[in-house]
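Notes for the one structure printed next.
A single protein chain has been omitted; all remaining protein chains appear in their positions.
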Amino acid sequence: MYFDLLIPSQLAGALIPDLILIIGAMLLLLVAVWGPETMARARLTGMLAIGVCFATFAAVVWLWHGQATASAGIIAVDAFRWATDCIILAATIIATTLMIDYSEREQLVSAESYVLLLLAAGGMMLLAASRDLIVVFLGIELMSIASYVLSGLDRRSSRGAEAALKYFLLGAFSTGFLLYGIALVYGATGSTDIETIGSVVTGANFNNPLLLAGIGMLIVGFCFKIAAVPFHMWAPDVYDGAATPITAFMAAAVKAAAFAAFLRVWIEAFPGATAAWMHPLQWLAALTMVGGNVIALQQKSMKRMLAYSSIAHAGYLLVTVVVANALGASAFLFYLVAYTLATMGAFAVVIALGEPGERNQQIADYAGLWNVEPWLAAAMAVFMMALLGFPIAGGMGFFAKFYVIDAALHAPHPQTALAVILVIASVISAGYYLGVVLVMFMKPRPADALVVRPVPTGTFLVIYLSAFTLLLFGILPNGFAALARESVPIGMVSSPARAPVAAAASR
Amino acid sequence: MIAEALFFSAVLFTIGVVGVLTRRNAIIIFMCVELMLNAVNLSFIALSRLHGSANGQVFVLFVMTIAAAEAAVGLAIIISIFRHHKSVDLRNINLLKG
Partner (left out) sequence: MNTLLYTFHFYLFGLISIASAVAFVTRKSPVAAALWLVNTMFCLSALYVMLDAQFIGAVQVLVYAGAIMVVFLFVVMLLNLGQASDVTDMRGLGGRLTAGLVGLAMLAELFALSRIKFPRLTGAMGDHANVVNPISAPLFHEYLLPFEVTSVVLLVAVVGAVVLAKRGPGAS
């Protein structure tokens, strides 16, 4: 399949998955508001939303399998996009499933939330595809505006409203930086098309102050969106205040999509200016890895601990952006799969153990879980081990970290220091991940502990399927790794000649 | 005039950023963000003039649309926080604390 992106009908062809998702969301909106607001209608909307996601998934796989290609243009048609789309859709399906069970428990009637989840996913898929900074901007805004609303979804919750306000104000603030960066890069290069920018930005002109200021502003903007230290201050409060399924969605899908755009812009547009961004990004990655883990170590609340853990993982993923080559991109995709499954699985366990009214869950509440709910405790242990990167018990998590370190060591500019910091940060993180496991397995169940309610079917499926997938591909990672290796952004495949330019620039 | 326009734009952006970081009233902070977006728009227009193409002007149209969408959602969020706290003061919500 070949698409000429300058012809509108063929452009639409290259966007079939996105169109299915967005048109599906619009039809779903009609279903959601057709009659009175009831729990049954909200549940139906949620089920249909999962159906729309699966239809989109099929379209993505169809285009991926058909090895669709396209002319250079405003969006990319490459395996990196399809792989990221699959991760985003999986995260959306999981979040929707959790949301159906969660809203039933909390008596939260909101059929529109599923429409907003789908539209946010549409923005994310656009981000995964974008090859133009303007599309990056619009994709981020589509995703963010939907997420602001989702974090304040429960109108009864004062913490939810505060989370939404904080997320909104800092999100809009960071958008300003991102946009200023886009404007300055446009000024320096005369284009917003990342391929054109890539061909203009070479070692010769990277001293252009307009370009340097633009790259700096873009880094600040992206780092806010991925919650890298020191631009992470919105994340813990927002993750803590939002409804747990939405937290899972933000920690996994929103971060994945912002990272995918960050990575694509960086490896396609700015390889010629490596010397300009290498050091700032290295410091940000190191700060995020160490800072996120050290603060996570001090958390007593489960959701806040997971929030800081997700900040730390942004640091590990930043290493692949610093590496900025094909190896980094495939390590990034593999990591993202493991991270998404483990994080969403852990949040699913939090939901399964939650009580109506969403009491603040402490890590100490997990004491003795092994004695009452051995399977749930085992699944949670798998998620913690996967986030830690423990061999065998952590499944894919171990290989994910292994591939990131491998990419860091084999980069054109070997990132030995970052690899060492990654290992040290992982050792620090053992303090709290293993802490949860120890509490679950070793401590006795207190007499006044709450009785665990039966786990609803959807949440049950999410927890055990995630754990199973993590373990299965932990034993057989090769097929998955090969798929990730083939799924690099189109810019890496078509112009291998750029690597020497990048090397020359940094000398 | 391009250099002057970019200079004005950078000054306005800085004023917006400092405003966001120093004020506590949610509505004023949001207006500071709008000022930042306006500053960026001035840059886009000046740079579009520099490159002699109208593309920068097209971007400004997109930015304005997004600003309108953000305003709708942002003000709805501010109204919902007002219902809980009867104020839009951020004293209890520290934006910079993680």
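Order of writing sets the chain letters: A and B. Residues in each chain are counted from 1.
What we mean here is this: a contact is a pair of C-beta atoms (placed from the backbone, for glycine too) under 8 Å apart; a residue touches a chain by one contact, two chains touch by 3 or more.
Bear in mind the structure is a predicted one, so any value in this text is a computation, not a measurement.
Trainee: I'm checking contacts with the chain that's been left out. Which of A:Met99, A:Val135 or A:Ala243 qualifies?
Mentor: A:Val135
Trainee: Which of A:Ile20, A:Ile50 or A:Ile75 sits in contact with the chain that's absent?
Mentor: Of the candidates A:Ile20, A:Ile50 or A:Ile75, A:Ile75 is in touch with the missing chain.
Trainee: For chain B, which residues reach the chain that was dropped from this view?
Mentor: 1-8, 10-19, 21-25, 27-28, 30-32, 34-35, 38, 41-42, 45-46, 48-50, 52, 54-55, 57-58, 60-62, 64-73, 75-80, 82-84, 88-89, 96
Trainee: Can you list where chain A touches the absent chain?
Mentor: 8, 11, 15, 22, 26, 29, 37, 74-75, 107-110, 112-113, 115-116, 119-120, 122-123, 126, 132, 134-135, 138-139, 141-142, 145-146, 148-149, 152-156, 164, 208-210, 212-213, 216
We take it that only the chains that are shown with their structure count from here on.
Trainee: Report the inter-chain centroid distance for chain A and chain B in whole angstrom, where each centroid is the mean of the CA atoms.
Mentor: Between these chains, centre-to-centre, one finds 26 Å.
Trainee: Where on chain B does chain A make contact in their complex?
Mentor: By the definition above, chain B touches chain A via 6, 13, 16-17, 20, 26, 29-30, 33, 36-37, 39-40, 43-44, 47, 50-51, 53, 55-56, 59, 62-63, 66, 69-70, 73-74, 76-78, 80-81, 83-85, 90, 92-93, 95-98.
Trainee: Give the list of chain A residues in touch with chain B in this complex.
Mentor: Where chain A meets chain B, its residues are 134, 137-138, 141, 145, 148-149, 152, 155, 158, 161-162, 164-166, 168-170, 172-173, 175-176, 179-180, 182-184, 186-187, 190, 192, 232-237, 295.
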